[in-house]
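Mind having a look at this structure? Questions to follow.
Removed: one protein chain of the complex. Kept in place: all other protein chains.
Going by the order they are written in, the chains are A and B; count residues from 1 in each one.
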Amino acid sequence: MNPGLGQRMLRWTVLGLGFAFLYLPIVLLVVYSFNSSRLATVWAGFSTRWYGELLRDRQMLEAAWVSLRIAFWTATAATVVGTLAAMVMTRFRRFPGKTVFGALVTAPLVMPEVIIGLSILLMLVSVGSMLGIPSKGMVAIWIAHVTLTVSFVTVVVSSRLQELDRSLEEAAMDLGANRVKVFFLITLPIIAPALMSGWLLAFTLSLDDVVVASFVAGPDSTTLPIKIFASVRRGVSPKINALASLLIMAVSLAAVVGWWLMYRKDQRRRRDMQLALQENA
Amino acid sequence: MLRPSRWRPSVRLLVIAVPFLWLLLFFAVPFLIVLKISFSRMAIAMPPYTPVVEYLDSALTLRLNLGNYAALFADPQYVLAYLSSIQIAAVSTVLCLLIGYPMAYAIARMRPAARNIALMAVVLPSWTSFLIRVYAWIGILDANGILNRFLLWTGLVDAPLRILYTPTATYIGIVYCYLPFMILPLYANLVKLDQRLLEAAYDLGARPWKAFVRITLPLSRSGIIAGCMLVMIPAVGEFVIPEMLGGPDTLMIGRVLWGEFFSNRDWPAASAVAIVMLLLLLVPILVFNRHQQRQMEGRLA
Partner (left out) sequence: MAAAPTDGTHAGTHAAAPAAVDPERYLRIEGVRKEFDGFVAVDDVSLDIRKGEIFALLGGSGSGKSTLLRCLGGFERPTRGRIVLDGQVLDPLPPYERPVNMMFQSYALFPHMTVEQNIAFGLKQDGLSGDAIAARVGEMLSLVQLAKLAGRKPHQLSGGQQQRVALARSLAKGPKLLLLDEPMGALDKKLRSRMQLELVNIIEQSGVTCVMVTHDQEEAMTMATRIAVMDQGWIQQVGKPDDIYEQPANRFVAGFIGSVNLIEGIIDEDQPEYVTVRTGDFPAPIYVGHGITGYEGQPVAFALRPEKVYIGKQEPDGDNNKARGTVEDIAYFGSHSVYHVRLPSGAKVLANFANMKRWDSDGITWNDEVWVSWDDNDGVVLTG
């Protein structure tokens, strides 16, 4: 049933306003990053000086490097742990304690970050020495970030696992592969895109976090968000705009490239299926 | 070739143990430690609190200092902060729902190709730094910012509105940042809705609005719950947004905790604030928990 014109106009209005709301700040950020004046509210001419200043800011760049490294290791660890958790949630039969397991896996999704940050710091201070982990520093941030992001990975991966046709895994077992082999030979290759999504999600969440990191960061492990937060409190600086714009452009580029690759793959698939049908006609 | 599968049970145990132990150790156990320290007292020491369990004179003594909790209930500021946090979170959730539901609905009804692009467009802002986007709102809501200049230019107001550094700015900020968290679960739910159910309703004489209220809305209940929980619960403890956009009038418990920890260096007080926050959120968290678990296991209708 085709929606009437009125309905369709309503739909486009809603989406138009919604997207305008979402993208207005981003557009403004980018525009003002090229503003030659210091004021974020008055346009004084096109300039790239803030980009230059940004690239000369050693501390900012170092903080960015710290953040990138932590984000990478966080994403990797969170993907491994999160995928294991997703397998347990979707593929394992009930076992004593599965409810507790489920609670542990879903609670971090909604836990306020101040609580996560405080609790991990206090825990590392209390027992960290026993485990050989310093209570502040890159390892501490890594631990905190993995804990923060692992549930998100689990949600993404378990959603994909549920959609996966079980008979594929059963067929593999039927042909002689035990469960471990089935996972690595069949399940993993097929859900790989979901793992990639999860990895990217964890990467972004880690890169973006300021609250949790603030609790467990040490003097030599200042992350980029911490630096930005401190800098913003001192006053609005267009260098931040420049940084934001760079980030936005990088992310947009990656998103467009990713989308285009998927689109092409999809097109090819569809063409193949058409060919197969035609051959047999 | 009949290799014995003796090692299989231990693989299964390993798969369960790794995530379980990690989350137990770094998510659950820390709460117990926070609880313990909430009974302590601030001290000039490393770590900066007095011990709760001590071994004095061959006796294991437990010193439970309830002063932190007493302060929470005695000082009206704390109580106000809790209530204010819940209020702000609740109102923001409703606003998110009112904005997010129509958007999710509209996207769910698009053609599959257009849908994916629209979804990506919704999620894309979240991939850029949330901190910086909140910072952008400072520029927008400022007395000289875009919003005020637009309002003045159209003549809707005579003098610039004071939005920045008020609770209103906090609402805007929270809705802005959490909107994707509302849209995604709603969309996931709405996109699975069978169009033919609505067609059957129309066929039986129901007008579009009625069909929506009687059929679509109840069936999207699960998405609504998920979305609301995903927004409301973390919003209660939100820190960055009220700190950057709300002024001194915006009391949120996240800021209180932060202040106790970083400004006052009072770890026990911060712990007590955290524990009470947890208790307040316990029921919603459990509701979300059950809902999410069942969904992950695929048992949700």
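A few notes on this one:
To be clear about the criterion, a residue touches a chain if its C-beta (ideal position, glycine included) is under 8 Å from a C-beta of that chain, and two chains touch if they have at least 3 such contacts.
Predicted model, so just to flag it, every value in this text is computed and none were measured.
Of the listed residues A:M9, A:V31 or A:L168, the one in contact with the hidden chain in the full complex is A:L168. Hidden from this view is one chain, which touches subunit A at 165, 167-168, 170-178, 181, 185-186, 189-190, 269, 272-273, 275-277, 279-280.
In this section, only the chains that are shown with their structure count from here on.
The residues of subunit B lying in touch with subunit A in their complex are 5, 8, 11-12, 15-16, 18-20, 22-24, 26-31, 33-34, 36-37, 47, 99, 102-103, 106-107, 109, 116-118, 120-122, 124-133, 135-140, 142, 144-146, 149, 176, 179, 195, 198-199, 202, 208, 229-230, 233-234, 236-240, 244, 254, 257-258, 261-262, 267, 270-271, 274, 277-278, 281, 284-286, 288-289, 292-293, 296-298. Residues 1, 3, 7, 11-12, 14-15, 18-19, 21-26, 28-29, 32, 40-42, 81-82, 84-90, 92, 95, 97, 99, 101-116, 118-120, 122-123, 125-127, 143-144, 146-147, 150, 154-155, 158-159, 162, 178-180, 204, 207-208, 210-211, 214-215, 225, 228-229, 232, 236, 240, 243-244, 247-248, 251-252, 255, 259 of subunit A are the ones touching subunit B in the complex.
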